[in-house]
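Note that one protein chain of the assembly has been removed; the remaining protein chains are unaltered in position.
This part shows chain A:
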Amino acid sequence: MSRPPAPEHPLVAAYLADLERALVAADPREREDTLDAVREHLREALGPAPSTADVTEVLADLGSVDVIAGTVTPAGHTPVVALAAAQETLTAPARPAGPDAASVVALVAGAFALLLVLLVPVLAIPVALVALVVAVLRVRSVGSSALAWSAVVLSGTSLLVAALLSLAMLSTGGDDEPSPGPVHSEPLDQG
């Protein structure tokens, strides 16, 4: 069943040589796949002994080698299939999966600040302030993220409560001067 391959028509040989040159800067695997597939396409379309007219027509349908080369992925780039936004893992560079780490830290710091409010309100203020700043920065950079917004709300609340409690403690602390108690005079023991 196996026969020696028919000699290539000179126009086919020239086209394939041009295509190989045009693909020199392409991703290697895409280059090899494309060249193999185009050779196969030509074999199927032309048969063993095509006329020059048939070859010309098939090559015209294949298109210019520059147009084909214009659609390949350059070497060193990860191939991208368009409209892969619906399936995020398909785009490169890969975005990190899972929760936004900075927002998680801000959320935890905000919760810690709220705890500190109950123990040492004054200390809670700087913790809540840092948590709030980090959370606001994350909201501005990642946009509408439930995690980042939760961190903003929690740290903001902690800061407000801590500030109010600290102010209350400071103002009641001024009135808490120990006032002298009533003077008791003990009668001298006469005896």
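Please note the rule applied: contacts are C-beta pairs under 8 Å (C-beta built on N, C-alpha and C of every residue); 3 or more make two chains touch, one makes a residue touch a chain; residues count from 1.
Here, contacts and distances are computed from a predicted model.
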item: Omitted chain, identified by the protein name its UniProt record gives, among "PadR family transcriptional regulator", "Ferrous iron transport protein A", "histidine kinase" or "Cell shape-determining protein MreC"; value: "PadR family transcriptional regulator"
item: Contact residue for the chain not shown (choose from A:11, A:68, A:104 or A:165); value: A:68
item: Full-complex contact with the absent chain, from A:12, A:38 or A:135; value: A:38
item: Residue ranges of chain A at the interface with the undisplayed chain; value: 19, 26, 29-30, 33-34, 37-38, 40-41, 43-45, 47, 61-65, 67-68, 70-73, 79-84, 86-87, 90
